[in-house]
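Sharing a structure, written as structure tokens. Questions coming.
What you see is part of a larger complex, with each chain still in position.
Chain naming follows the written order as A, B and C, and within any one chain the residues start at number 1.
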Amino acid sequence: MTANKVAVFRKEHFNAAHRLFNPAWQDEQNSKVFGKCSNPNFHGHNYELVVKVVGVPDPVTGFVIDLKFLSDLVQEHVLNRFDHKNLNVEVAEFATMNPTAENIAIVIYNTLRPHIDQQHDLQVRLYETERNFVEYPA
Amino acid sequence: MTANKVAVFRKEHFNAAHRLFNPAWQDEQNSKVFGKCSNPNFHGHNYELVVKVVGVPDPVTGFVIDLKFLSDLVQEHVLNRFDHKNLNVEVAEFATMNPTAENIAIVIYNTLRPHIDQQHDLQVRLYETERNFVEYPA
Amino acid sequence: MTANKVAVFRKEHFNAAHRLFNPAWQDEQNSKVFGKCSNPNFHGHNYELVVKVVGVPDPVTGFVIDLKFLSDLVQEHVLNRFDHKNLNVEVAEFATMNPTAENIAIVIYNTLRPHIDQQHDLQVRLYETERNFVEYPA
């Protein structure tokens, strides 16, 4: 913990379809490793996304980052590409990468990182369900 | 309210893909009416399902219905058919019926009703998202 | 319960300041009846609003009411007037009426009722806090 830094969090959500599978494998192997998550007709989730930005608050505004600005960034760069989409079929990064929660979080981090002030740390938490979630970087 | 009756509720969940569309319409009309929910590649949800059964508690057990039995009923007749499935493609009722939350709730009610004691009332609440949900019968 | 009717629910939220007091009373009497809720400098809440509309689903769309349309109605007629406002000072109905959760729910119901199809029933649930909430009509 760094005493003069504050972490701010913004929660957003999107709904998407996906399936888990490795295109290099036969269906049988995919089904064995990924179970019902490998259904070729897809299933889907209400993803909850929490974006964390860490920095020193601006002494004039009292903000680390304007959460309205952060929300707009997520809308423009993440939700517009992911919400109500089929991740495997419609999001380029997952054409060759399995859309596990881990990989989706990494893609979201890499998407947002160039748009956040380099003096600020960034972390992404992604809930696939209320009981399964991930954080990147750990 | 009937003074000697108690309502018992059991909450379950399933993850599924779907799209909203009327097969009698062109894509343009579907897109106009259903917006991004009509994406031909599907999207998905974490559906939360609350099943309500109303009756007089058994004086010997103190149960209206054993919630373990009710949970097993939902597992066998609903979750096995809906969880990690594509509702439009893999659930027979939605081959010709739009899988709106309203219609999914009606299908679940009709599926469970024959398996619940006729002396008991049944109601289904279905959350498509935390902010959009339905109840049947109203 | 009416067997062919479905209830649909849309959850929205707004943040507002208010105080509870009866302008016909002295401060002492207001403080005695309303306690710290009567603080003349106001306090505030994150209000959660759930709007319920009951009707028969349209056989063509499968919707009782398009939840996007319902959400837009609430935005236009309720949130635009209540969100980030001081209810006592800036919302006309509360110039002479105490903004209790009960009265806020009645005002929201009366505001929305003319904009909802007369064949549909309407009910409003309002959370002032997670532990205190109201429903109108009961």
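Assume contacts are C-beta pairs under 8 Å (C-beta built on N, C-alpha and C of every residue); 3 or more make two chains touch, one makes a residue touch a chain.
Quantities reported herein were computed from a predicted structural model and do not represent experimental measurements.
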Copy number across the full structure, from 3 displayed chains: 6
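The criterion applied here is as follows: only the chains that are shown with their structure count from here on.
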Contact graph of the chains (line, ring, star, complete, other): line
Longest centre-to-centre distance from subunit C, chain (CA-based): A
Whole-Å separation of chain centres (CA-atom averages), subunit A against subunit C: 34
Chain centre separation in whole Å, for subunit B relative to subunit A (CA means): 28
Touch list for subunit C against partner subunit B, complex: 1-12, 54-55, 57, 60-64, 67-68, 121
Sites on subunit A touched by subunit B in the complex: 13, 15-18, 36-37, 39, 41-46, 83-86, 89-90, 129-130
Complex contacts: residues of subunit B adjacent to subunit C: 20, 22, 33-35, 97-103, 105-106, 121, 123, 130-138
